[in-house]
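Excluded from the complex is one protein chain; the other protein chains are retained at their positions.
Coming up: subunit A.
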Amino acid sequence: MKINEIIEKINARAATSLPEEDFELEKAFSSDLMSDVLTLEEENILLITGLANVQLIRTAEMANIDVVVLARGKKASPEMVELASENGLVILETPFSIYKTSGILYSNGLKPVY
């Protein structure tokens, strides 16, 4: 799925600027456990989470995650946006729950990591 398509399907708002050229994401992972995210070998994925802190953005940076979706109305802080922008990471905010977001993206072809 392309980022713009993802934004449309989950009623998301981009907290960071979007890449000039939209790209295709193949896989996603949902977790609130950063320790678990740090064990993933898969790269260039989308992460759906209920967390919204700077550690999430650091984790995404180290794990080579391309897009982070903050579920259920969580907002990205200015520090999170700054750090994400420095590293070319996209943050999306959706009003939907982790379950609903995962379900919608899964049924639209975004594959699971496991």
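A few points about this structure:
Please note the rule applied: a contact is a pair of C-beta atoms (placed from the backbone, for glycine too) under 8 Å apart; a residue touches a chain by one contact, two chains touch by 3 or more; residues count from 1.
As a working rule, contacts and distances are computed from a predicted model.
The chain that is not shown carries the UniProt protein name "Anti-sigma regulatory factor (Ser/Thr protein kinase)", picked from "Glycine/D-amino acid oxidase-like deaminating enzyme", "Glutamyl-tRNA reductase", "L-lactate dehydrogenase complex protein LldF" or "Anti-sigma regulatory factor (Ser/Thr protein kinase)". Considering the full assembly, A:55 is the residue among A:4, A:17 or A:55 that touches the omitted chain. Taking the complete complex into account, A:63 is the one of A:3, A:25, A:46 or A:63 that touches the chain left out.
Contact with the chain not shown here comes from a single listed residue; of A:34, A:48 or A:76, that residue is A:34. Touching the omitted chain from subunit A are residues 32-39, 43, 51, 53-56, 58-59, 61-64, 79, 87.
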